[in-house]
Each structure stands twice: as structure tokens, then as C-alpha cells.
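Data block below; observations after.
All protein chains but one are shown in place.
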Amino acid sequence: MLIKRIALLLVVSVGASATGLVLLLAGAFVLRAWWTTPFEVLGFGAAPEQPIAFPHTIHAGVDVWTYPDGSPKLDADGSEMSGLGLDCTFCHRNVDKGATAGVPPVEQCLFCHASVQGDELGEVAKLVEAWDTKEPVAWERVHRVPDHVRFVHEAHIRYFLAQGETPSGEPALVAADVCSTCHGDVAAMAEVNQVRSLKMGDCVDCHRDYNAPTDCTTCHY
Amino acid sequence: MVQNRIDHKWGMVIDIDRCTGCNACVVACQAENNIPLNTEDRFRQRRAIQWIHIERYWEGEFPDVKARFIPILCQHCENAPCEPVCPVYATYHNNQGLNVQVYNRCVGTRYCANNCPYQVRFFNFWEPVWPESLRNQLNPDVSIRSRGIMEKCSFNVQRLRRAERIVEGQQGGRISDEDLSMGNFLPACVQSCSTSALVFGDFNDPNSKVSRMKEEHLHEGGRGYKLLDFLGTEPNVIYLSKVDPYATDAGDGHA
Partner (left out) sequence: MGITRRQFLRWTGVSALGAVVFNGCRIPEEELQIESPVNLPEDLVTGIDNWYATSCRQEPGCGVIIRVVEGRAKKVEGNPDFPVNRGKHSARSEAGLQTLYHPDRLQTPMFRADRNDDFLPISWDRAREILNAGMNSLSDRSRFLLVTEPLRGHLALLTSEFVQALGGRHMAFQSLEQINLHRAVKEVFGQDRLPDFDIENANYLFSFGADFLSTWLSPVRYAGGYGEFRQGDRKRGTHYQMDSRFSMTAANADKWVPVKPGGEGVLAMSMAYVIIRDGMGNADAAAALTDGQGPQALNAFAPDSAMVRDATGLDSGKIEDLAHSFADEGHQPSLAIGGGTAGAHRSGLFNLKAIYALNLLVDNIGKKGGVRFNPAPPLPELSREDVASVGMPASYREWQELAGSGSVDVLMVRGANPVYGLPPGADFARVVNEANFVIAFSSFMDETAGMANLVLPEYTYLEEWGDNVPSPGPSYQTLGIQQPVVRPFHEGTSSFGDELLTLGRELDLRLESRLEVTPDATMKDLIKAGVEKLWPENRGSVTAASFEGFWNGVLQRGGWWDTQATGDSGVAEIKPLDTAWDGSGLGDPGSGMFSLVPFLSNSIGDGQLAHLPWLQASPDPITTVVWHTWVEINSKVAEDMGIAEGDILEVSSGAGTLEAPAFPHPGVPPTTVSIPIGQGHTGMGRYAEGIGDYNYNTLSLLESTTDKDTGALAWAATKVRVKKADHGHSIDIPKFAGNQFAEEPHKGTIIKVTGPS
């Protein structure tokens, strides 16, 4: 009897603690997702898959280009190729003029890719196809604030340019110097992912640090 | 360089001697602020939404009958009865004279609407729906309020924010009346008003038209008055009384 009872107790307690653990984990997951970005599990928090695998590393970065397996890409003469180091505003033209940064139209990509044919991965071919079929490219959105939030890129860039310094202490001389404050080092990302929580607390903390308005109608209307 | 923030006190002066009751402001407001379509049913249920509306009051009997029009919108009271009753601080008074409704805080108790003596707060009893093609018209600068949210006149804060950003941020200098009208920053109702009965501006700017009108009219014996002044709500909207050379019973107009 006693053994039976102990066994039952064991089963129940193991079961209960297992359930408790699952609940705890689930709770931690929800809380973490609520406060900042979700844990990178089950595809949550991962960089979304884009219709065209556009590598910011090649366009915006200055490092050596690598294939997904890590091997360096070589030029026709066998030398390693490095990134173009394009300024963010080269493509995201509206970022220092208005609310949204803007995604470049396909035509703008073709300015270069009409002659730059890309490589065997065939991603440029998708772009050319989009141009030929006049089908817009449906990019997956990475950074998105809820629709009751009005975020204006222009005002933030203008402010830090006037300050001459980004929050991380880097000099802010051109618009592109400011972007990494919220977006991280996009130039180093083969697939762009969100690095900051961009929750309201995140925004408000920064607004307080810089004595920016924290009135609700600054962002909500 | 930390920019000195400029203190504004936005407000409106409404000359009801100019108002003809044409309803242009009502439709302009609906176009600008993504107000749900007011279908016949919503009127029947007394749940239509019009942030600004024209009230009509009758006076006298045929043939000496008179109809008077008055545009009513949120009075943006300094001492607003709607604010203290909100359990979640979704409505408050900001430092620019605006009575603010924060949609993402609102939980839909409707206490504010019940406590508003001007009856200018509107509740979304339904999820707003538009036929797909009509959604193309929606203003991207204004949140769409979902079901269960209170909404009301915002003095088109989206346009004011833009004005601050462009006029004060980029160009430097205080927003003037001219900036407001030339930059399309005036509230949509003010812009549309063909008789210029609605005047919008900054009461903190002594050169603004609203300040000068307040100075000229809001005093004992002047035409200026505040709606239901005796309640002590201290509105930021000033009305200028109707002038009627043939008034039989000057002073009052009842429903």
C-alpha cells in the first residue's frame, strides 16, 4: 500500500512538476515576447525569409563576401571580393525626408542590376523577372510598430545629426550613421533581423534620456 | 543642439454669425480622420460618429421662424469633465491645450462620454468596415479605431505634428497662421469652411488670428462666449454669437 502510495505520489509530483515546467517555460516565452523580442525558437524571433535573398552584407557592408557555407567569393582573377559599402540612404531614399524609410522600387535595383548580373544563386534573376513581369516584390516586413504608433524616421535622424553623436557615442555626420541605433549593424546581416525590442518602453526610455517629448500624442494619434 | 520646444496652446474660434450650416466641415472631418461609414442603421441606433456636427435650433413659429446653426466639436476643455472619470488615463490634457484620447489605452468604459456635457465623444460599437476599394482612401496618418474604443475630435493632431516637424524642426521658427494654412496643416474642418466661420490657431502666439479675435471679442459685452461656460470646463474653443438685427428674444436659443 505504502509503496503504491509513494509511487502514485511520485507519478503525480513528476507529472505536476513537468506540467509546471512547461507552464513556466510557456510563461517565460510569453513574458519575454511581451517585454522584448521573443526567444529564437520554433521560428519565432528569426529573420523572416525574404522573397529575394537580398544580402545587406554585399551591398552595405565592406567585409569580404562569403557564400552561405562561409567560403569567400572570388573575383574573376581569383582575388577575394568585398562589400560595396553603399550608404543606407542610397536605396532607402526617403528615410531623412519623411516618416517611412521606403523600400526601393524594382526599377532602382535595375539601375545597377541591368549590368550587374549576379551569380549562380539566381537571386538577381528573380529581380529581373519581377521587372519583366511588372510584379511588385512582396518583401516581408522586419521592423514593424503597431498601427497605433506613428514613427517618423526623419525627425530622429535630424535630431542626432544636430547632436553630432549617436546614443552609442559614434559620430553622426550623415544620415546613415544614425540607423544602427535602432536597426543594429544591418551591413553585417546577410538576413536582416530585429535587434531591439522596439516596444513602447524602449522608445520612452530613449525619449526620456534625450529630453524628447513623452506626451502620448507624440506617437499615438 | 537640443531644440527648445515651443509651447503651443491650440484652440479655435467659431463665428456662428458666419456659419451657414452647410456640413462641409462634417464630411471633411470624416475624410481626414478615417471615421467609419455612418450607415442608415447607425443613425437609427443613435450611434453615428461625427467628430464635428452641426446642431440646429428652432426659434419662433411661422412666419417669424428662425433656425440657428452651431458647429459642435470637442471643446478641448482645460478642466475637462471626461478626464477624471477615465479609470485608465486614456484621456488627458496635454501641454498644448489638446484634450487627448489615447486609443491604445482605452478600454471602452464610456464613462468619459457620459460625463461630457457637450456630447462630442463617440464610441465604436462595431469594428469599422469599409468595402475593400474604399480603403484606398483611408488616411495613413491616422489610426483606425477598432471596436470598443472611444474617439473624438483631435484637432487633427497628425497635421499639427507634421507642422511642428516641418516648420519648427526643419525650417526653424514658430508656426504662424500662414504656415498652418499654406502647408495644409489646418484641421480639415477649418480648411473646408467656405465662410471661414472656423478659425484655428495658437492662443500662445499673440500674433495669431485666434488670439486677436479672443482679445477683440471675449469680454463683457463682446460677442465671444464659451459653450456652457457656467460648468467651469474652460474650453479652448470660443464661440462668437450670432448677430440678428431682428432678434425678438436676444440672448437665448434652445433646442
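Here the chain labels run A and B in written order, and each chain numbers its own residues starting at 1.
By our rule, a residue touches a chain if its C-beta (ideal position, glycine included) is under 8 Å from a C-beta of that chain, and two chains touch if they have at least 3 such contacts.
Not measured: the values here are computed from a predicted model.
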- Item | Contact residue for the chain not shown (choose from A:Gly27, A:Gly85, A:Gly122 or A:Pro146) | A:Pro146
- Item | Among A:Ala53, A:Cys112, A:Ala138 or A:Ala162, the residue in touch with the chain that has been omitted | A:Ala138
- Query: Of the residues listed, A:Pro48, A:Pro72 or A:Gly85, which one is in contact with the missing chain?
  - Reply: A:Pro48
- Item | Touch residues of chain B, complete complex, unshown partner | 15-18, 20-24, 26-28, 30-32, 37-40, 43-44, 46-48, 50, 53-58, 60-63, 65-70, 117-120, 127, 131-140, 146-148, 181-182, 184, 188, 191-197, 223, 225, 227-231, 239-247, 250-255
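One rule holds for everything that comes next: only the chains that are shown with their structure count from here on.
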- Query: Inside the complex, what are the residues of chain B that reach chain A?
  - Reply: 1-3, 5, 92, 94-96, 98, 100, 102-105, 141-144, 154, 157-158, 161, 165, 169-170
- Task: Please name which positions on chain A make contact with chain B in the complex.
- Result: 146-148, 150, 152, 154-155, 158-159, 162-163, 210-211, 213, 215-218, 220-221
